[in-house]
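Here the complex is missing one protein chain, while the rest keep their positions.
For chain A:
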Amino acid sequence: MKGTVFVELIKMAEEAFGEDVVDDMLDKTDLENDGAFTTVGNYPCADLFKITKAFSYTSGLSEEELERRFGAWMLDHFGENYPHFFTGKPDSFAILEAINGEIQVEVRKLYPDAELPEFEITKKSAKHFEMTYSSQRPIAEFCHGLIEACVKRFGQTADIQRASALPPDGSTTFQIVIR
C-alpha cells in the first residue's frame, strides 16, 4: 500500500491524540519498519490494520468509525494537495465519476504497479448514484467516509446506504441519494 496512506493516518492520529500518544502506540505495535513511514515507500497492508486497531484501543472508538473518519481525512487531503482534480467539477457525483476515468489514469502514470481499487458507477437519476467498490483489500468504511466527505465538500447532503451482507466477491455497493 502507498506510503502516503500511512503518513496521513499517522498525521490524523497526531492531530487527534497528540505526538506522545502516537509515539507510544507505534512503539507498542509490531510494525515492519517501526513506524518510520515515508510517502515514497510501499508498506504492508496489514500494518495499516494494526495501527487502526491500536488507535481504536487507545481512543475507545470502533475500528469502523476510525476507518470512516480516515476516509473523510483522505478526501480533504486530496482536495488540498490535488486541487486540479476538483476544479471544474460541479458536484460530488462529478468527482466520483472521475475516479475511474481520470484520477486513476494519472495515478497509473506515476505508479504503474499500483494495485488500485475499482469503482463501478451507475447514475440512476439526477440525484441517485449507485457506486460499487471492489478492492483486493476492501475497506468499505474508509470508502464510505470518503463519499460522505466528498458530498459535504460540495455543500450537499446525502443518504448513503450500503447492503449489510457482502456479496461473495467482497465488493460493496453504495446507494447515494442527494437530499
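FYI, contacts are C-beta pairs under 8 Å (C-beta built on N, C-alpha and C of every residue); 3 or more make two chains touch, one makes a residue touch a chain; residues count from 1.
Basically, contacts and distances are computed from a predicted model.
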>> According to UniProt, what is the chain that's been left out of this complex called? Choose from "Alpha-D-ribose 1-methylphosphonate 5-phosphate C-P lyase", "histidine kinase", "Ubiquinol-cytochrome c reductase iron-sulfur subunit" or "ABC transporter permease".
In response: "histidine kinase"
> Residue-wise, where is chain A in contact with the chain that is not depicted?
Replying inline: 14, 18-20, 23, 26-27, 33-41
